[in-house]
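Only one protein chain is missing; all other protein chains are in place.
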Amino acid sequence: MTLAQHDSFPPRVLVTKIGFDGHDRGSRIVASFLRDAGMEVIYTPPWQEISQVVRLALEEDVDVVGVSSLSTDHLLMPKLMKALDEAGLGHVKVVVGGIVPDEDEALLMDAGVSKVFHPGVGREEIVGGVAEYAAQARQLRSEELVT
Amino acid sequence: MTATGAEAASAGSSLVERVRAGELAAIARLLTELERLSPAAPKLIAEIAPFLGRAQVVGFTGPPGAGKSTLVNAYIGALRAAGKTVGVIAVDPSSPISGGALLGDRVRMNDHTDDDGVFIRSLASRGHVGGLTPAAVRMIDAFDAAGKDVVILETVGAGQSEIDVAQVADIRIVLNAPGLGDDIQAMKSGILDIADILVVNKADLAGADKTFSQLASAVALSSVKANTPVLKTVATKGEGIAELVAEVNAVAEGRSETAETRRRKRARRLLAWAAADLIEAQVRDRSDPRIDALCDNILNGRSSPEEAAKALFEAT
Partner (left out) sequence: MSDRSDQVVQLPLPGFETAKRQWRSEFDGQMKDKPNPKNRSGVEVKPVYTSDDWDPSSYMDDLGFPGQLPMTRGIYPSMHRGRTWTQRQLIGLGTPEDFNERLKTLIASGASAGSLIPCNSVYRGYDGDEVDPLLLGTCGAVVNTVDDMEICFRDIPIGDFSTALNDPSPFTLLALLLAVAKRRQVPWNRISGTSNQSDYISHFVCNHMFFRLALPGARRVLTDHIVFAQKHLPGWNPLSVVGQHMQQGGATPAEAMGLTLSTAIQYANDCAARGLDPDDFLAKFTFFFDISISFFEEIAKFRAGRRIWQRIVRERFGAQNPKAWRFKFHAQTSGVDLTREQPLNNIARVTAQAIAGIFGGLQSLHTDAYDEVLSVPTEHAARIAISTQEILKREAHLTDVIDPLGGSYYVETLTNEMEEKILSVIEQIDEAGGMYAAVESGLVQKIVGDSALAFQDRVDQGEETIVGVNRFQVSEEDELPRQPLRPPQADVIEAQLERLKRYKSDRDQAAASRAEDDLARAAESEDENVFEKIVDAACAGVTHGEICHRLRDVYGFGNPLIVP
């Protein structure tokens, strides 16, 4: 048996929703097409607590967390970013999709979110973006010492 | 990246030391390294070796819609109430086309997200070096090294690789539920045969009695041990879970093997499959006068295929 090219494993992505909003058409569609693009998608229903998202990201060892937000739930993102960092998941890349007012985008980017995908962004752009962030996360991750 | 929180606290410790200390991030990392058989894996495998051989591996297998994840969720609850720590490997099929997978099972095990005594990892069925089952076996060891008392292996009972995974569990629970079409047909051939315990989940639905009697008579007809218990559960309401736990304990007590023996059995099973594949290829394709002679014997009725195979195996 030979050792694998282990980083050829597909990106692992957590697709989730935090806060109160329950419109999950977007997160379901995105989860489906990330899967169809060959990724391993861990999907959750809406209303996850921040602690739950962190725990899922941790246990599933994901590369990217995608958060769908349609109302104002994106305001919680800075808290999520902080919690991920505190759990030692600083290498995980986080993207947000949905309705985020321009005025709030800076708030999210400052908190460490990698990208906000606004409505109308095509499937290819999302898939390409997520794949790239996953590669970055893997890179950061492999720099961590495994001893 | 900056070392923060958990990592700062564990700076200087090796990954396996951190796993032994129960650090979640370290367990997650070990699972990944072993699943993917990364360059670091051989060293890690050697390092965890002294800590293995405690965990009991319980498999849950059944058709989609039978309520596996919900039953596992309830079963975990019972184990936790008894003070046992749990690791779960939830196998989900990958798309045969894209290789991608949607791993949604664990959200049905939502009761245990905040419990550090439970660790759940989803495993997509495709793309593993040497196959899915060896990857799952290595991940069982990772949980064992992390000190989990019980490792639960959840898989859909469809497709050969999923059935193979189910086989490496020490105690195999095969479940079904009413209303899944032709109930018994919904369970792929071979699945019933591996069962230590059969469960009719969603037993509060109409048709549960029919499913129950079908399973009971299938037990009588198949190569399953005739005394295989058939239980009813309603996982969503926690009904029948205590009975299931008791039955699992009874099966476990009926066996005298140590956990280390069980580990060896898993390895043997892997070896047997690999050997079978190898022999099949050799026998099918190799040009060898002895094989030709044995084939003649089969064709002209002098020996049965089984007798010929035995002769071949003894000659090698």
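Annotations
As written, the chains take the letters A and B, and residue 1 is the first residue of each chain.
Throughout what follows, contacts are C-beta pairs under 8 Å (C-beta built on N, C-alpha and C of every residue); 3 or more make two chains touch, one makes a residue touch a chain.
Please read these numbers as outputs of a predicted model, since none were measured by experiment.
From the options A:Ala37, A:Leu84 or A:Ile99, the residue with contact to the chain not on display is A:Ile99. Listed here are the subunit A residues that touch the chain not shown: 19-25, 28-29, 31-33, 43, 45-47, 71-73, 75-76, 79, 99, 101-103, 118-120, 122-124.
Here is the rule we use: only the chains that are shown with their structure count from here on.
Taking each chain's centre as the average of its CA atoms, subunit A and subunit B sit 29 Å apart.
Listing the residues of subunit B that touch subunit A in their complex gives 1-2, 4-7, 14-15, 24-25, 28-29, 31-33, 36-42, 44, 94-95, 97-104, 106-107, 113-114, 119-122, 124, 127, 129-130. By the touch rule above, subunit A contacts subunit B in their complex via residues 1-4, 6, 9-10, 31-32, 34-45, 51-52, 55-56, 58-61, 85-91, 140, 143-144, 146-147.
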